[in-house]
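A single protein chain has been removed from this complex, and every other one stays in its place.
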Amino acid sequence: MLEVTLDKSRLQELLKLLGTDRRLVAPVVDRLGTVFSEITDPSLVCLEAVNTNLSPKEAVFPQWETLYTFEGDQVDKAELQIEETVLFGVRPCDARAFELLDRVFTWDGVNDPYYLKRRERTLVVALACNAPGEACFCTSVGGSPASEFGADVLGFDLEDCLLLRALTDRGETLLNSASSLTTAATEEEKKAAQNAAAKAEKLLTPVAVPEDLAALKESFDAEMWKELGLKCLGCGVCAYACPTCHCFDITDETRKGVGRRVRSWDTCAFSLFTLHGSGHNPRTTQDARYRQRVLHKFLYCRENFGEAFCVGCGRCVASCPAGLDLRAVLERLASTAKVT
Amino acid sequence: MSQVEETLKKEVTKLFEEETIDLFVGHEAAGVPLKTSACFLSSADEAKRLVWNASCATNLAAYLPQLFKRPGGAKGEWTAPKVGVVAKGCDSRSIVGLIKEKQIPRDRLFVIGVGCEGMIDRHKVAGALGTVGLAKAKIDGGSLQVIGTDGTQKSVELAEVLADSCRECQHRTAVLFDVDLSETSVQVPETSRYADVAEFESKSPDERWEFLVSELSRCIRCYACREACPNCYCQECFADETAPKWLGVTTDLSDVFAFHLGRALHQAGRCVDCGACVAACPQGIDLRLLNQKINKDVEELFGVQSSLSLEEAEALLCFRMEDDQSFMTEP
Amino acid sequence: MDPITNPYVPYPVRIDEVTIENDERDLKTFKLVFLDPEHEKAFAYTPGQFAELSVLGKGECPIGIASSPTEEGYLLFTVKKTGVVTGELHSLAEGKVIGVRGPLGKPYPIDRMKGKNVVIVGGGFAFTTLRALTQYMIADGNRSEFGEITVIYGARSPGELLYKEELKAWEARDDLKTIITVDKGDDAWKGREGFVPTVLEEVAPSSKDALMAVCGPPIMIKFTLPVVEKLGFAPSDTILSLEMRMKCGIGKCGRCNIGNKYVCKDGPVFTLEELNVLPAEF
Partner (left out) sequence: MTKKKDEKTSGNGWEPRIVAFLCNWCSYAGADLAGVSRIQYPPNVRVIRVPCSGRINPLFVVKALQTGADGVLVSGCHPGDCHYISGNLYARRKFALLKSLLEYVGIEPERVQFSWVSAAEGVRFAEILGKVIEAVRAVGPASKMVKELEEVT
């Protein structure tokens, strides 16, 4: 496992190098905090960003993309063009989300060419957290401030320098290509990285996540959904900010026989999501729709993929306009589950 | 405001005990600082959950129509509940609008009016904190003490982080109520309620366009603005219609403009500038620039503000023979 | 974009024949022919599966395949006019090219049916994939693989029955028991009258060594299932096909998710046993 140290004074050079022949995407300061943005000026990259306003899933699963264009009844013959990208400064929770998304987009051997091509062309340089964000609970859902899942390189911010650890072959190649800027990490630095991660972990407030899947299944008929459904406004903020939500819509856009078929983010919270052409809707009320989002993540995904589709980034908590708090919902589910 | 909170709790307790209401809609604390959540109380002993402070920005009127809809599975006779609600000036105006548009029944509603000195815009607090999250917050007189997730402490002027709608608000007490808890001390600011719009109007057309492009290119089409808005109760929004299909569902800028222009136009003569759309927007888009512009035009051209009374007709539901038509093209 | 490697790209097919199925003229059967023999080869399907019919510029809609793979050289889809895409399909004439994406989903458990008696109960326009199944079982060379086959099919009125000519041919066969019923007949109707569940109870096919496949409108299903139970068919031997809003058809987009199942990839064919443990969200 290649571990190197980069003096922070050389960060700009590293970013420039990473961005050569590739699109560089990293957090920058925004009026609401921080956001992932395509970088043209490396000096704007912000290492302190904990939870960016939206997750970086856009890099592999954009808000919308053209599946193909067409003219009349002919589909465009062109091959999919995806730019090589390096995502820098991704927090471990968000990187872990990529690993979860991989499972959906390759599920049952059916590969999603759009997602996979983006994923294949995206290098992920993660940055371990030294302090938690506003509503973080990664350790309660199987993650940690220094989780290695889903990233090619994991960095540790050690005040004056960055320790960079290669996690994949691609990551190692990347670090080797920057070897003129780095030195081999010392034992002391490795230890400091470990300590920083351990310290960050202690700062997190644990959330009780329901473990008993059978009990969780029972909760389908729980009264609490009614109250939560009343509060839920039915917008898409939680799903769109979520690094693991991946539901989408496919629509056609056309003019004079020329057009495109696009896919775009969608969410089970929208009242029309499951509406049939006949007018029948299996989820007519908001409580059913809110429950679907929670149970899909914490029950159905666990049954299908062995893991909850939540990385504990807390974005849904921080950005919900209705003040719904997933952590509190989980705690309530966990306590009901214990009772039953 | 804690005095008001106490009075509110007592009042709600009384309403339940006297069986004036079956359900009360108020604000309760949410999981993160400076955020509250709508709560739905059904008994007097739940009144203790209620809070009243500068983070009760939610326009509760948005939650009311659903409460008066016959539930899907209800059999036989069904009577709408008697619902109590706490209302700031803006909430009460939205309630007036919803009553006029027959979305909620006045006779099943008990409105507790409260005075409001403005609500905190969490986006502004987030901006003031910069790269760190908000761990704790405390209002201390005219200032807000915040502690970041990395431990940094900051003090910001409360006025600096108030929502733009609140800065320019001139209806700080309820316009419709059954009980009014507002204090006489509630001050109306001296600024014009259209100062922000007037400033924007003074820019060149290209500057305005470029600014709106930069704002609206932040839109992710999550529809939080729509869902948080009391006026957006359409069963099927024009943005979701497929026949005709008005616009695409992506963040293509043309479609984003069409959506927000369409939404603003649907609010014409109805928007009460409560700021719910701005507060709900996860991207902090200044949607008020569009809505408040229409409010300004409505007042200037037709001499009315939206939903101030049950009696006055809404601006687009009436006309005068002598309405302005100077904008029309003549040969 | 190659439809063989990209699951979102439809195979181009030509509409060879359009048949108006019912008096209300809102049900049409489209006979589709692949433009490229490679595509036809790649589209290997089994009765019960569905496909996304694609009209570029309008969108896609999931429709059960009404033909059986034993009918070579074409695909059949019976489409009800309900929305934007189906409305457009109904306006298309023979010769037009549309797209087909699939085959999608799990088929009827043909292997389990082999050597068994099979009871098919269908109602209204939901008969499409049951037609495919029946056609498959009675095809030359296949018939001997199955035991007794009973088909009970009903519609609101004689004019609403699908595949009218074919039903007559089935009734004439002696290796197939075909019972056709309508809720209410007209002057010309000489056949049976009565609701499907009632007729099923009268016919009372034995559940011994038998599987039952049921497909119909929700109200029919509701009243049929108790009869099915009374006849002694175990939930694991009762097979249904679900309808659900879908987009991708390949288990990604999340729209047809019910419990831990995705109707598009785990269904649309389920046993009653499987459905019984799913949340009632369909």
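Residue numbering begins at 1 within each chain, and the chains themselves are lettered A, B and C in the order written.
Note that in this section a residue touches a chain if its C-beta (ideal position, glycine included) is under 8 Å from a C-beta of that chain, and two chains touch if they have at least 3 such contacts.
Remember, predicted model here, so these are calculated numbers, not experimental data.
K.L.:
Quick one: which shown chains sit in contact with the chain that's not drawn?
P.N.:
Touch partners of the hidden chain, whole complex considered, are A, B.
K.L.:
For the full complex, which residue in B:S2, B:T79 or B:Q325 touches the chain that was left out?
P.N.:
That would be B:Q325, which touches the missing chain.
K.L.:
Touching the absent chain in the whole complex: find that residue among B:L162, B:L247 or B:A276.
P.N.:
B:L247
K.L.:
If you put the missing chain back, which residues of chain B would it touch?
P.N.:
Residues 200-201, 205-210, 212, 238, 246-248, 252-255, 257-258, 261-262, 264-265, 268, 290, 293-294, 297-298, 301-302, 315-317, 319, 321, 323-325, 327-331 of chain B touch the chain absent from view.
K.L.:
Footprint of the hidden chain on chain A, which residues?
P.N.:
Counting only chain A, the missing chain is touched by 66, 69-71, 74, 76-78, 253-255, 258-260.
By our rule, only the chains that are shown with their structure count from here on.
K.L.:
Which chain wins if you rank chains by how close their C-alpha centre is to the centre of all protein C-alpha atoms?
P.N.:
A
K.L.:
Averaging only over C-alpha atoms, locate the centres of chain A and chain B and give their separation in whole Å.
P.N.:
31
K.L.:
Could you work out how far the Cα centre of chain B sits from that of chain C, in whole Å?
P.N.:
Between these chains, centre-to-centre, one finds 50 Å.
K.L.:
Do you know which chain C residues sit against two or more other chains?
P.N.:
Each of 83 in chain C touches at least two other chains.
K.L.:
Give me the residues of chain B that touch two or more other chains.
P.N.:
In chain B, nothing touches at least two other chains.
K.L.:
In their complex, what parts of chain C are in touch with chain A?
P.N.:
Those in contact with chain A are residues 1, 3, 5-10, 12, 56-61, 82-83, 86, 96-99, 218, 243-245, 247-248, 250-255, 257-260, 265, 279, 281-282.
K.L.:
Which of the residues in chain B end up touching chain C in this complex?
P.N.:
242-243, 245
K.L.:
In the complex, go through chain A and note every residue touching chain B.
P.N.:
29, 31-34, 46, 48-51, 53-54, 63-64, 131-135, 227, 230-231, 233-237, 239-241, 249, 251, 253, 262, 264-267, 270, 272, 284-286, 317-319, 321-325, 327-328
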